[in-house]
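As you look at this complex, bear in mind that one protein chain is not there, while each of the others sits in place.
Moving on, here comes subunit A:
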Amino acid sequence: MNYELGIMKNLRLFSLILLVGTLSFAQALGFSVFGIKPNLALIAVIAGFFFISSFWEGFLLTAIAALILKFSPVFEPEILIFSLIGVGALIVKNYLPWRNFLNSLFLIGLAVFTFYLFLAPKLIYSFIFLKELALSLILGTLLFALLSFLRQNKT
C-alpha cells in the first residue's frame, strides 16, 4: 500500500515537472497571445502548488522553471524575483481561506502584480499589465481544471 502510494506521488510529481517544464519552455521561446506573453511558468508553478504532496516539491517546481527561464549567462534579477514570488506563493497558499480553485486564482493574480511591482511598477497602470493579468487568470483557470480532472481520473 505504501509502495503504491509512493509510486502515485512520484508519478504525480513527474507529471507536474513535465507540465511546468513544457510551459516554461513555451514561455522562454516567446509564446504569446495577441502580442502578450503570459507568465506561463508562474501560472504553472502556482497551479501546481495545489497538487503537490510536500513543500519541497513546490521548491523543486520553482527551481526547474527558474532554470529553464534563465535566458543569458549573467545573474538575472528577474529570475530571482520569479523564484522568490514562487516561494512566497507556496507559503501564502497555506493561509488562504477560500476553496483551492479561488486560492490559486488569487495567488496567480497577486504573483503577476508582485512581479510587475518589482520589475516595472510604472507598467502596472498600462494595458500590458491588465492584458497579462486577464490572460494569466484565464490560463490559470484552465490549468487548474486540467490538473483537477487528471487527479480525479487517477484516484
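Keep this in mind: a contact is a pair of C-beta atoms (placed from the backbone, for glycine too) under 8 Å apart; a residue touches a chain by one contact, two chains touch by 3 or more; residues count from 1.
Heads up, the rule we're going with is that contacts and distances are computed from a predicted model.
Enquirer: Per UniProt, what's the omitted chain called: "Hydrogenase HycP", "Cell shape-determining protein MreC", "Branched-chain amino acid transport system permease protein" or "CD225/dispanin family protein"?
Expert: Hidden chain identified via UniProt as "Cell shape-determining protein MreC".
Enquirer: Determine which one of A:19, A:45, A:69 or A:111 touches the chain that has been left out.
Expert: Residue touching the chain left out of view: A:69.
Enquirer: In the complete complex, which positions of subunit A touch the hidden chain?
Expert: Looking at subunit A, the ones touching the missing chain are residues 6, 9, 25, 27-30, 36-37, 39, 41, 54, 56-57, 59-60, 63-64, 66-75, 78-80, 83, 115-116, 119-120, 122-123, 126-128, 132.
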